[in-house]
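Below is one structure; the comments refer to it alone.
Here the complex is missing a single protein chain, while all its other protein chains stay put.
Presenting chain A:
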Amino acid sequence: MKKWFVLFRKEWLEMSRNYKVIWIPLVFVLFGLLQPVTSYYMPEILKNASNLPKGAVIKIPIPSSGEVLAQTLGQFNQMGILVLVLAFMGIVSSEQRSGMMKAILVKPVGYSSYITAKWMSAVLLSGGAIFLGMLASWYYTILLIGDFPFMDIVKGISLYFIWILFLITFTVFLSSFLKSSGLVAAFTLLLSILLTLLTPLLKKWMEWSPAQLTNAAASLFTAGKIEGPFLIPLITTVILTALFLYLAGTRKSSLSRLG
């Protein structure tokens, strides 16, 4: 356990050295702040940006606070996932290429603790970033649009975070498996896009889909309660996450491909 914490601390040291600890949360806070502000100023932005004929009337109702928060979630689901996957795509594979991994594993540390330390730090950082971003969005939504219960925010973020947890785990899994960081990002993004696109299209067959968790969180924001399947996707997501983490942690043969 002590060795695991040494690896864990080394991971945080590295993430603060390349500023990931600062810029990833800041990006999420920025997107979180922008969403309520653009929703609030949207009528004005349209008035100034488009050259409509005189007398044209645009009436856009200001969305409810729950809708704005669901939009923020949608923003996180596109830009946020892109940023997280690109930031963590090389988490194992780049160390494998640079020889760092070999240097660490000659010491008496297990391959699985090496992977789980990396996984844990990536999960904690992205979880913190999403939480801070949603909190910032919640604060601005309250200021500009209207009140929203704090507990619903916490519940929504927790649900959404499980989907992110799944994607981060998949990134770490692929990164320990593939040599090219670019391929890791491409496959993970493909998976996330396919799941988010197919889930609403094939509702009947995709009830298990981890992407349902995003919909559950969004419906919690807009309707105040979770609509649609929730327990089945939660269970499959947790199982898949555990499976990918296990597979990532037990792949010792990747060492042989080093040379």
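Everything that follows uses one rule, which is that a contact is a pair of C-beta atoms (placed from the backbone, for glycine too) under 8 Å apart; a residue touches a chain by one contact, two chains touch by 3 or more; residues count from 1.
Here is the rule we use: contacts and distances are computed from a predicted model.
Participant: The hidden chain: which UniProt name fits, "FMN-binding protein", "Phosphocarrier protein HPr", "Succinate dehydrogenase/fumarate reductase iron-sulfur subunit" or "PLDc_N domain-containing protein"?
Facilitator: For the chain not displayed, UniProt's protein name is "PLDc_N domain-containing protein".
Participant: Looking at A:Leu144, A:Leu183, A:Met206 or A:Leu240, which residue reaches the missing chain?
Facilitator: Considering the complete complex, A:Leu144 is the one touching the chain left out.
Participant: Which is it among A:Ser181, A:Thr199 or A:Thr237 that touches the chain not included here?
Facilitator: Considering the complete complex, A:Ser181 is the one touching the chain left out.
Participant: From the list A:Asn18, A:Gln78, A:Ser158 or A:Thr250, which touches the chain that is not on show?
Facilitator: Answer from the full complex: A:Asn18 touches the omitted chain.
Participant: Pick out the residues on chain A that sit against the missing chain.
Facilitator: Touching the chain left out of view, chain A contributes residues 18-20, 22-23, 26-27, 29-30, 33-34, 37, 41, 44, 48, 83, 86-87, 90, 94, 97-98, 140, 143-144, 181.
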